[in-house]
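A single protein chain has been removed from this complex, and every other one stays in its place.
Right after this comes chain A.
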Amino acid sequence: MLQNFCECYFDLSGLILCPVLGSIILLFIPNSRIRLIRLIGLCASLLTFLYSLVLWIQFDPSTAKFQFVESLRWLPYENINFYMGIDGISLFFVILTTFLVPICILVGWSGMRSYGKEYIIAFLICESLMIAVFCMLDLLLFYVFFESVLIPMFIIIGVWGSRQRKIKAAYQFFLYTLLGSVFMLLAILLILLQTGTTDLQILLTTELSERRQIFLWIAFFASFSVKVPMVPVHIWLPEAHVEAPTAGSVILAGILLKLGTYGFLRFSIPMFPEATLCFTPFIYTLSAIAIIYTSLTTLRQIDLKKIIAYSSVAHMNLVTIGMFSPNIQGIGGSILLMLSHGLVSSALFLCVGVLYDRHKTRLVRYYGGLVSTMPNFSIIFFFFTLANMSLPGTSSFIGEFLILVGAFQRNSLVATLAALGMILGAAYSLWLYNRVVSGNFKADFLHKFSDLNGREVLIFLPFFVGVVWMGVYPKVFLDCMHTSVSNLVQHGKFH
């Protein structure tokens, strides 16, 4: 009976609506009752998380078809519907999203900010939009939600960021992404006019001429590459991260960066296989340049968040290398690295947030010898630094290793350059950790001595568990996505 109940009531529209309902309830509560607001926000997001776990349990990993499919009418004339579904690839992104948002709400728990209610509402709306992005199987609606995620993020960065530069950063963030996306909109319209539908499942079976494919691929690339971010258009990321509040950075690094690569995985590669083959060397070149360039740039940074932001860029470009290698290891590894990066980078941003909360500065030169006063923090920071460096035993290793295996089989030079990024990754991550934690305690600058409090340990614990679980026993994750990934590879090879 429980099974029946689950099947009747648990579906994707419910999942998307849950946070929205939470925010609607929050609208009616006066701003003064901050504790109630926080509690309701946390409950709504936790409920969504549990909901997504139910979806995971119910997920059938043996088929590559989309599951929990539903279709709601939107524009009947052009036959565009809210066509939602999950397969092995999107399942984990949905879970990642619902996992990260309660943490974000927990981060803002101490109520020291203004507009507390709006903060939580913004995060909840952002959550439902992000889940919608990962579920949508209709091209136009994917685009709508893809862009609409920018709105709450713009507000989060602009209102709750920490410095005056935040306005400029928010504008930069918004306009960069929007500019690329205009091309994607044109491409979608072209597809609509040519094939008469924007439904993904139908589009997967239509054949487009190679020239048309190339043109559409470039347009999609324009949009997704900004989000990934790939090298020429990555500048928005460090700015946005530095200016965003801690929870905003967590969402940005954890999920928004995945939107770009998810778009590649879901739309560019399956729909335009010949163009993908054509452009793979291009992507490889850009990604290899990006990994080495950003890793080297990280060594020169002085702002903690910028260092981690550039490291995010390096990891995401490793993901694109993996994604464009047409074998299971490459794509599976890239998905795993995406998930792991969502956990690890978010955890690192949380670490930086902990430091920022105490000392109100993010410049590395003011930190040193923190292990004397904050030993628990040092342990946690060390663990996530190791995860960032892809130490075996953490999830990043599995992802990175599989990507390198996959890439090596395609093009060994690229794999070599990507592995070079591994050394550089160790260099900057460890250097950062060393400067901040070891050495002499800089008593001139550091006046607060409190180690992590219970709430902060609670925040880090799920990340720790997630990284270790994925690192030591990734089979659970790999099995779930296996069928969908092999389907993708087959589809790509077929044409």
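Keep this in mind: contacts are C-beta pairs under 8 Å (C-beta built on N, C-alpha and C of every residue); 3 or more make two chains touch, one makes a residue touch a chain; residues count from 1.
We adopt the following convention: contacts and distances are computed from a predicted model.
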Absent chain per UniProt: "NADH dehydrogenase subunit F", "Adaptor related protein complex 3 subunit sigma 2", "Protein AUXIN SIGNALING F-BOX 2-like" or "Phospholipid-transporting ATPase"? "NADH dehydrogenase subunit F"
Residue among A:Ile151, A:Leu296, A:Leu420 or A:Val468 touching the omitted chain: A:Leu420
Among A:Ile156, A:Ile307 or A:Leu386, which residue is in contact with the omitted chain in the full complex? A:Leu386
Residue touching the undisplayed chain, where the options are A:Ile16, A:Ile37, A:Leu141 or A:Leu478: A:Leu478
Hidden partner sits against chain A at residues 327-329, 332, 369, 371-372, 376, 386, 389, 391-393, 397-398, 401, 404-405, 408-409, 412, 415-416, 419-420, 422-423, 426-427, 430-431, 434, 437-441, 473-475, 478-479, 482, 486
